[in-house]
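Presented below is the structure to which this report refers.
Every protein chain except one is present and positioned as in the full complex.
So that you can tell them apart, the chains are marked A, B and C in the order they are listed, and the count of residues begins at 1 in each.
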Amino acid sequence: MTTTVQETELRYPIGKFDFDAPIREADYPKFIAAIAETPGALRSAVAGLARDQLETRYRPGGWTVKQLVHHVPDSHMNAYTRFKLALTEDEPTIKPYDEAAWAELPDSRKVPIEVSLDLLDALHLRWVALLRSMDEADFNRGLRHPEHPRVLTLKQILALYAWHGRHHVAHITSLRKREGW
Amino acid sequence: MTTTVQETELRYPIGKFDFDAPIREADYPKFIAAIAETPGALRSAVAGLARDQLETRYRPGGWTVKQLVHHVPDSHMNAYTRFKLALTEDEPTIKPYDEAAWAELPDSRKVPIEVSLDLLDALHLRWVALLRSMDEADFNRGLRHPEHPRVLTLKQILALYAWHGRHHVAHITSLRKREGW
Amino acid sequence: MTTTVQETELRYPIGKFDFDAPIREADYPKFIAAIAETPGALRSAVAGLARDQLETRYRPGGWTVKQLVHHVPDSHMNAYTRFKLALTEDEPTIKPYDEAAWAELPDSRKVPIEVSLDLLDALHLRWVALLRSMDEADFNRGLRHPEHPRVLTLKQILALYAWHGRHHVAHITSLRKREGW
Partner (left out) sequence: MTTTVQETELRYPIGKFDFDAPIREADYPKFIAAIAETPGALRSAVAGLARDQLETRYRPGGWTVKQLVHHVPDSHMNAYTRFKLALTEDEPTIKPYDEAAWAELPDSRKVPIEVSLDLLDALHLRWVALLRSMDEADFNRGLRHPEHPRVLTLKQILALYAWHGRHHVAHITSLRKREGW
């Protein structure tokens, strides 16, 4: 149905992430570049939005722009932590978190988005420095997610978060395009 | 000569600023948006560059990428100051500065670019809040530059700095394109 | 022995944290204030240090000042995560991390300390907003640490991190005092 197609497009403006896509060593630099560019891209995506625009849901039933902005560093702090865990332990089982419940906690409503933009800037500078120091053996290290049957490699996590930043930036840029903001 | 054309393109990748172009009230929002987007655009433009890439001149005889990054907040601090002077005094004569000499001062060589990216983020948040509070009468207020024969209006300064941020971002993005970085 | 006393003083300049000290509701504001003040206190503690001073160990066999600065946001990102886990799940078992191994990862050596100071500023603004929204029932929520026999309450974690920030700031300020920096 048309509705479903539209819903999928609103929810996945750059498409879904494919965990089964092969990842070659030659792809790492472009994934790292995408992670490096995310904080600037998110900052530009929300630049100049007024208070009521920040409180707008990017799709019916979805998060507000403000919640999206606060979600990104929450998610990427967990991602950065997972890289460090996998680099310092043997296939550690990581602790998932309930992203929907986190996005409803009071700090996501009360704190200005500028704080999370700054958090993301600083976090990605450390993360990218770490990523750029990693060799092929490092990217093949693994971690276990309690809800995934197989070990996930850091190169998969790398590709996932290159996608993840763009995914949420596109939520905001496509909303602004639709709304003419 | 071809060389001259190339030189002009390297130096003015988005064209020169035209002080005589008419500026209508309906244009203000897009100029303000351009100023709001500059810090994120600059941050993404330099994302992931290595130390020696930052030390590369964006054109023969031009500034290094690092000098460019430090120049932008130096220039925009002066611009922000000029807006506040013109809003609180009657056609004040502003103090120009020697941008070439400033770019050679030691802080532009010693300080990590992240510091100037942060400076620009914060400065533009204050500047954009100020711009968004201004009405047509405010944008018609003027200032005198000792080297310009005529009074400059704040709407001209607005258009100038909307151009200025994009101008320097394009120096870096076109360098990266040419170099395949 | 004198040596041991000195070693303990160098390692614990404000004393060890006491997990068994009673914590009353009236104490929360002062603990939250200590967490709020930590980023500014750390920033002032390292202000103006030169590169070789940042590479100095705060005690024989201990971390360098630079490693200390990068450790604080690593630790507090984990702490913030634990608060959110305990607020959104019932007595979750958190994932510990190997802080000694993390401090040897390349980002702690390569990234300027300013990045971690910025990270800490932004992180604590979100954390303090969360803490200020919590009521007594929230502070009595618990989490499980795989290496602790008993459930830890969030009020204990609150007291722990009020201490933790001061503890590491004191490492740096006492080093500067001893060295006359």
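FYI, a contact is a pair of C-beta atoms (placed from the backbone, for glycine too) under 8 Å apart; a residue touches a chain by one contact, two chains touch by 3 or more.
Note that the structure is a prediction, hence the values are computed from the model and not measured.
Engineer: Looking at the whole complex, which of B:L42, B:V72 or B:L119 touches the chain that is not displayed?
Structural biologist: B:L119
Engineer: Footprint of the hidden chain on chain B, which residues?
Structural biologist: 70, 73-74, 77-78, 80-81, 84-85, 87-89, 92-95, 97-98, 101-102, 105-107, 110-111, 115-116, 118-119, 121-123, 125-127, 129-130, 133
Engineer: Which positions on chain C touch the chain that was left off?
Structural biologist: Given the touch definition above, chain C has residues 32-33, 36-37, 39-45, 47-48, 114, 117-118, 121, 125, 128, 132 touching the missing chain.
Engineer: For review purposes, identify every residue of chain A that touches the missing chain, sorted by number.
Structural biologist: 112, 114-115, 118
The rule we apply is simple: only the chains that are shown with their structure count from here on.
Engineer: Measuring centre to centre, with centres taken as mean CA positions, what chain is farthest from chain A?
Structural biologist: The chain lying farthest from chain A is B.
Engineer: Quick check: superposing chain A onto chain B on C-alpha atoms, how many degrees is the rotation, to the nearest 5?
Structural biologist: Copies differ by a rotation of 180 degrees.
Engineer: Could you state the distance in Å from the CA-based centre of chain B to that of chain C?
Structural biologist: Chain centroid spacing, chain B to chain C, equals 40 Å.
Engineer: What is the distance, in whole Å, between the centres of chain A and chain B, each centre taken as the mean of its C-alpha atoms?
Structural biologist: 30
Engineer: State, to the nearest whole Å, the distance from the C-alpha centre of chain A to the C-alpha centre of chain C.
Structural biologist: 26
Engineer: Find every residue in chain A that makes contact with two or more other chains and list them.
Structural biologist: 118, 121, 125
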